[in-house]
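Before we start, here is the structure in question, set down as structure tokens.
Yeah, one chain of the complex is gone here, protein chain that is, but the others are all in their spots.
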Amino acid sequence: MKFSLQKGSGPFYATLFVFALLYAGAALHFPGFAAPGVFVDFFSDNAFLGVAAVGITFVLLSGGIDLSVGAMIGFTSIVVAVLIGKHGVNPFVAIAVALALGTLLGAAMGALIRYFALPPFLVTLAGMFFARGMGFVISVESLSINHPVYTVLSEWKLNLGAVQIPLTALILLAAVAIASYIAKYTRFGRNVYALGGNTEAANLMGLPVGPTQVRIYAFSGFCSALAGVVYSIYSASGNPSAGSGLELDAIAATVIGGTLLTGGVGGVPGTLVGVLIFGIIQTGITFQGNLSSWWTKIAVGLLLLLFVLLQKFFMRGAAKA
Amino acid sequence: MSITIHARATKSTATEGFAMPEPVSEPQQSAVPLLSMRGTRKQFPGVLALDGVDFTLRAGEIHALMGENGAGKSTLIKVLTGVYPKDGGEALLEGRLWEAKSPGHAQQCGVSTVYQEVNLIPTLSVAENIFLGRQPGGARINWRAIKKGAEAALARLNLSIDVSRTLSSYSIAIRQMVAIARALDIQAKILILDEPTSSLDADEVARLFSVMRRLKDEGLGIIFVTHFLNQVFEVTDRITVLRNGRLVGEYETAALTRLELVARMLGKEVKDLEDAPRVQHAEEVRKEPMLRAHGVGRRNAVAPLDLELAPGEVMGLAGLLGSGRTETARLIFGADRLDCGAIEIDGKPVAISSPRKAIDNRLGFCPEDRKTEAIIPDLTVRENIILALQAGRGWRKRLSRKKQDELADHYIKALSIATPSPEQAVKNLSGGNQQKCILARWLASNPRLLILDEPTRGIDVGSRAEIERLILKLCDDGMAILMVSSELEELARLSHRVAVMRDREKIAELSGDAVTENGIMQAIGGAAS
Partner (left out) sequence: MSTTQGAASAIQPAPQKRKGPSPLLWPLAALALLLALNLAFTPGFFHVSVKDGRLFGSLIDVLNRAAPVMLLSLGMTLVIATRGVDLSVGAVMAITGALAAWLITTSHAGVPAVVCMALGLALVCGLWNGVLVAFLDIQPIVATLILMVAGRGIAQLITNGQIITFENPGMAFIGGGFFLGLPFPVTIVAVTLLITALLTRRTALGLFIESVGNNETASRYAGVNSAMVKVAVYAFCGLCAGLAGMIPMSDIKGADANNAGLYLELDAILSVVIGGTSLDGGRFQLVGSIIGALIIQTLTTTILSRGVQVEFTLVVKALVVLAVCLLQSEGFRQMAGRHFVRKAA
């Protein structure tokens, strides 16, 4: 078996292959699909999903789950909007406050999971209710942000001649790059993989299991807060109901990107490809015109099934070797 | 006396702070032992796993830690390395009072361990497993250095493999070697190897031993846990024997024979055994075998073997831990799948591919690990007792509550299960009473063959005698019983025949007058005539 040489990256290559296939198919089928601008839109339109998925990737790699990210997007985006719009806070300070809040909430969830041995599913579910509820408490209505700085942020584009890349896409790329680095080149990153591979063994190997676990959820909290900020830039507004149900899309994108839900295998680049597959499906269905949007959901569900079965296959191969 | 040591130790700790202790460069056999544990106590719910154990390790020696399952070897090591906090006793590392707060802390203090279960991350590469938690490079892990370092570490074990592949793509033996390479690569003063050789072949063992000898010459203290007697005599200098959480003694390896070691591990005096009269069995009834197994085996567990069991017969399965006795029992019940061989019941071939199939053929099985494989902890005594019978009847034919109560009451009385009520959750019972509940579960389903794996382990003396009486009575009533036990005396007393296992092979079958404790011991020790 050729794949057995690189078991960890098998699912990743499968994802890349599916992406290439979908892209090539759509590009051939729809005139104009191959335009660079469309490709850039995959990034900018899904930037907040992508940034949140980066955080969730770490959680899933460690064998946990985080349901709070979608609600956190709504919460942080409205925090930023209210701070700027109603209290006249400098946008950068407001963004910093939102990021700090997200990180703190994530760390608190991590601490509950670690030190009271509570199931991540329930703790992050509570986190989801809390963040969503607090978002609504702050403001029920969505609030547009009319600050000169924000106008600049949401309209600024990196001009590369052929394409112009908006800030949100750059944030996504930066988040993916930095998180990939953390995952690959720092002890914290490697400990995340070790935890997901076998928590008991990680403890016996002398790794700092407790602090790592808390940091993972803090990191995911930070990422989802950043995703909220990205949302506020993308839409130039804050909306307490933004990102509803997004946690499941993020989990699906991560799994499609080759991260095993049992933990230990996968990576951030795969998640980016998973998010881009989302983008292709959505854009493709828009291009098609007469296909309705719900096909996106069905396609994502089918892809999820395909990749879960694929992962089973890879894991079984690994177990047999 | 101990108080003065204590005071001195504390003082020296205070003056030197928590600096890393210097590597040992003193001559071997120095006055201060490398490690000395005194009166170590560890209590688990319901079990006193370590009861005042002393252990001393000198620099430059290989020290075997021996004992049967449940003797406390692994617990002692886990207490030493900070996996479990200890409940009593103290440890001196190079004469200084010391306690590992966590496995990581133990590692920093120079205590490196290969635990019994493979303690590596299967999903990561070989190289990374060797360097996890101590990767070179500060803010940016230097992967090239890791790869080189890993290759060098494995080269010390004469192993040349692709270190960038995931650990899970290699055999258990290689994984074990990787775990050893990791432990060796950590600059350690004490190296603990908990059953490192259980999956290695002869060549690999030889390589490991040559490395161990070299490290010993460099002044390391090595704790070596194994159940292979040959290896103990081949490589170790001294032996500490534990039994039932207590220290039996510390011996020079050269001064001990194999038989003496086995006797100490099992808690018998060799001399007494040799003189002891053989317990007379009931008349040997050789009926037509009820179950016949031909060449049943499973890769990495049991070499193909034959077994026959007749109604009314107790067959003992003897052997040391890891000899394949438990694996054999599990194979017959279908808890693990057979790789080869066939099983016949009443002369007709049957496919026992799962426990359900076994139960359909009226087999019953009390597993060795009561907690994880036998009891349903939160359910009541009544529910635990009726479970197998009910499973056999299917979900639609529920036993009436009245019938359930009758059964529960009957077996609570018949087996004198000490429980305040049949509605007590079984997890609240003592080990012996839990075991009786599991026995009752099978008796209620009326099997023809009952497989008992260590039915009396961790059980108080009173319950134990009751369980033994019960086994004999069942056998009188015509049930066939296959019993695994590390208590040779018990096996000899209860069994009509005994199959002896060593290194995953059946090496002998004793019957009639040969079924004596000493006979079994001789067979296990390999001195069979």
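So that you can tell them apart, the chains are marked A and B in the order they are listed, and the count of residues begins at 1 in each.
The rule is short, and it goes like this: a residue touches a chain if its C-beta (ideal position, glycine included) is under 8 Å from a C-beta of that chain, and two chains touch if they have at least 3 such contacts.
All figures in this text were calculated on a predicted structure; none of them were measured in a lab.
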**OP:** May I ask which residue of B:399, B:414 or B:472 touches the chain that does not appear here?
**Re:** B:399
Subject >> Chain not shown: contacting residue from B:51, B:373, B:468 or B:503 >> reply: B:373
Original post:
Which residue, B:146, B:332, B:388 or B:474, contacts the hidden chain when the whole complex is considered?
Top reply: B:388
Original post:
Hey, which chain B residues sit against the chain that's not shown?
Top reply: 45, 333, 335, 354-356, 359, 365, 367, 372-380, 383, 386-388, 390-399, 420-421, 423-425, 428, 441, 445
Original post:
In the whole complex, what residues of chain A lie against the chain that is missing from view?
Top reply: 65, 112, 115-119, 121-123, 125-130, 132-134, 136-137, 140, 248-249, 251-252, 255, 261-262, 292-302, 304-305, 308-309, 312
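Everything that follows uses one rule, which is that only the chains that are shown with their structure count from here on.
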Original post:
Once you find the CA centre of chain A and the CA centre of chain B, what distance in Å lies between them?
Top reply: 45
Subject >> Sites on chain B touched by chain A in the complex >> reply: 83, 102-108, 113, 115, 117-124, 128, 132-133, 135, 137, 139-141, 165-166, 168-170, 182
Original post:
Which residues, counting only chain A, touch chain B once they are in their complex?
Top reply: 4-8, 184-187, 190-191, 193-194, 196-198, 200-208, 260, 264-265, 318-319, 321
